[in-house]
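After the structure tokens below, expect a handful of questions from me.
Shown here: the complex without one of its protein chains, the others still in place.
Chain nomenclature is as follows: A and B, assigned in order of appearance, with residue numbering initiated at 1 for each chain independently.
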Amino acid sequence: MHPALQGILTIVIGVSGCVGYFYFSNQLLDKVLFPPRGPHAGRNITRANLIRPWLFLFPALAALSLYLAYPVFETLRLSLTERLPGDRSQFVGLANYQKMFSEAKFWEAMRNNLLWLIVVPALSTVFGLLAAQLSDRVRWGNIAKSLIFMPMAISFVGAAVIFKLVYDTRPLGQEQIGVLNAIYLFFGGDSPASWLTIPFWNNFFLMIVLVWIQTGFAMVILSAALRGIPEETIEAAIVDGANPFQVFFKIKVPQIMGTIVVVWTTITIVVLKVFDIVFAMTNGQWETQVLANYMYDKMFRANDWGVGSASAMIIMLLVTPILVWNVYNARKEMR
Amino acid sequence: MDNIVGKKSGLVWAVHLSLALLVIVWLFPTTGLLVSSFRTGDQIATSGWWKSLTASEQSQTLRTASPDEQQEIDGVFVVEGNLFESTDKPDISSWGTSSRDIGANAPGDTVEVNKGTATLTVTANGDYRLESPEAFEGRRGERVFLTAETPPEFTLDNYDKVLFDENNREGMAKAFFNTLTVTIPATIIPILVAAFAAYALAWMDFPGRALLIAVVVGLLVVPLQLALIPLLKLHNEVGIGKSYLGAWLAHTGFGMPLAIYLLRNYMVGLPKDIIENAKVDGATDFQIFVKIILPLSFPALASFAIFQFLWTWNDLLVALVFLIDSSGETTVMTKQIVELLGTRGGNWEILATSAFVSIAVPLAVFFAMQRYLVRGLLAGSVK
Partner (left out) sequence: MSNLTLTDVEKTYPGPVTVLEHINLDITTGELIVFVGPSGCGKSTLLRMIAGLETITSGEFTIDGARMNDVPPAQRGIAMVFQSYALYPHMTVRDNMAFALKLAKKTPAEIDAAIEKVSGQLQLAPYLDRLPKALSGGQRQRVAIGRSIVRDPKVYLFDEPLSNLDAALRVATRIEIAQLKESMPQSTMVYVTHDQVEAMTLASRIVVLANRGIAQVGSPLDLYERPENEFVATFIGSPAMNLLPGEIVETGDVTRVKVHGAEGTITSAVPTTGDRRGAKINIGIRPEDMIPTSTTDYAFDGEVAISEALGEVTQVYFGSPNDEGGTVIAKLQGIHRDVRGQNMRLTAEAGKVHLFQDGRSLLYA
């Protein structure tokens, strides 16, 4: 069946299915099982109300359990098994982990991820804060924010192409079409550099792509936070004798520290998941491998689901502190 | 705050300047892509895109017409015409007859050629006049070197080839429709499912509610890498395999935490009085949901829809794992770009154009619906 037709059919079935499910299950509950009439009216209403939330929740819970909760456990289990031909598997304990830890490529990925984790959230938050503060008091601030935020709408792959053009290298003597080399030569560089192949530093050139995208996110949120600062505290600081920099660092930033942390942690999670950029630009070559890419590699190129799962568990491990922190904060707020 | 005494104008200028610099730096890469998509392969390969926006100086070597065309006018033999073949006549800044000095003459000058036997005049738009008291010999015209300012030249050929050329196996048209096919159901279905759940978590009281909300917050953080292998296995076992259905289900599942979180946050903020009033009036929870909550939640629904749309449109990983097989029939645009990066890495005109086609729709959606996107981001993020 033509995919578009399939798509439309799915939408129709999906939507009517959902609506139908909700409508009919509620009808069933209210009209058939526990009607609010007769001798047990009161008890029925209570029972109906006890069950109803679960009716509303059921499809979502099913999706969540199946697509996110179950995989956590299944991946854990898979990381302890080895895939055998004929769709069988055998339990091998921690062998996959041992294999993984002995691979240089894994440690390269870990080292790189650590670099990414330190650099990208920091740079994105700093630039985002800068952009937020600068655009706050300027009349064309909204346009500026729009333009800086725009990269968030671009796919990681699209961004990879954009920056590949920026990093392009032509041999010496030919005109450079990559702006980085053009600037480099203009300011006295000897010969055009192939930026993405320089060991160690190439990671930073890849990180710039993610910073370029995430700064807009940081900026939007920090801008709202800055606007939320009571104006009078800033006026009081000015009357107290603070110059604009002192106001910014001693009065404004401390008051939005909570939001800064949220932005930082959110970007950290994105960094751990980032796969497309490295995949599209270097595919892990020249020592740029990262965990997400490593995992994909193991899963689909090497067909090693055991080690692939093990690496996925490592990513999960790295994310867990943030998970705990977020849940803790959410519960605190609800009290 | 803007009227505070003592605001130094120097500081104000510094702010404007720094912001402008920041914006230019942020805009620069994307502009490069866009401009490159309008240039031919040759243009891209020979000059940086930033140079293409202004007129550039180019040297050309052209010939006057052959002596066959000469006419005799008033006793003088004349060959006349225009050096340029096309209707575009660039402005000649300098010209010459010897390759050793191509810029010897200014437009309008008359010089001796042919060892002094003839004169040649070339004007700024390429009109020339060769005069000689005696007939010209030979079969070829005079060689003229000229330096002309060519205005910026752009072309739509790339777009033509990438989008409309049916023979182009690497064309984006099919990928475009495939992406659309993946995105739309994957945006609509999660909204519906999540809206009901969000309402339950926001306005219904039941034991375990706090726990469930905590679970949702936790699942927001779980990286989808964890789900790839188990779910692919599951899809294979159930018979869905790699297909659109698999991709739709996957996107629905992965988008669920964010959807529930966003929608719940918004619904909690709805005025309690309206809902309680409706309950007192005898409305069932279902009716309240459909008639009051859903319409009032429109901004949040729109926010999530934008989010999910952008996310699924720009996605690569889920498509790679759950949809695209070796036949390539179900390829999406992101995958197509990755392919092009590999096979046509050097053909920037194709690459840039394809990439721009893939980001055009998200950009359009972004600029049209920015408000909702921002609102979605802010939900629950500002502490």
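Basically, contacts are C-beta pairs under 8 Å (C-beta built on N, C-alpha and C of every residue); 3 or more make two chains touch, one makes a residue touch a chain.
Since the model is a prediction, treat every value here as computed from it, not as a measurement.
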Original post:
For the chain left off this view, which of A:38, A:85, A:173 or A:230 is in contact with it?
Top reply: A:230
Subject >> Residue of A:238, A:312 or A:330 touching the missing chain in the full complex >> reply: A:238
Subject >> Hidden partner interface residues of chain A, rising order >> reply: 230, 232-233, 235-242, 246, 250-251, 254-255, 257
**OP:** Would you write out the residues of chain B that touch the absent chain, in ascending order?
**Re:** 3-6
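Just so we're on the same page, only the chains that are shown with their structure count from here on.
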Original post:
Rounded to the nearest whole Å, what is the centre-to-centre distance of chain A and chain B, using the mean of the C-alpha atoms as each centre?
Top reply: 22
Subject >> Complex contact set, residues of chain A against chain B >> reply: 3-4, 6-7, 10-11, 14-15, 18-19, 22-23, 26, 30, 49-50, 52-54, 56-57, 59-61, 63-64, 66-72, 74-75, 78, 127, 130-131, 134-135, 137-138, 141, 144, 146-158, 160-166, 168, 174-179, 182, 212, 215, 217, 220-221, 224-225, 228, 231, 234-235, 238, 244, 258-259, 262-263, 266, 269, 272-273, 275-276, 279-281, 292, 295-296, 299-300, 305, 308-309, 312-313, 315-316, 319, 322-323, 326-327, 330-331, 334
Subject >> Parts of chain B lying in touch with chain A, wherever the complex brings them together >> reply: 1-2, 4, 11, 15-16, 18-20, 22-23, 26-30, 32-33, 36, 44-50, 177-178, 180-181, 184-185, 188-189, 192-194, 196-197, 199-201, 204, 206, 209-210, 212-231, 233-234, 244-245, 248-250, 252-254, 256-257, 260, 284-286, 289, 310, 313-317, 320-321, 330, 334, 337-338, 341, 345, 348, 351-352, 355, 358-359, 362-363, 365-367, 370, 373-374, 377-378, 381-383
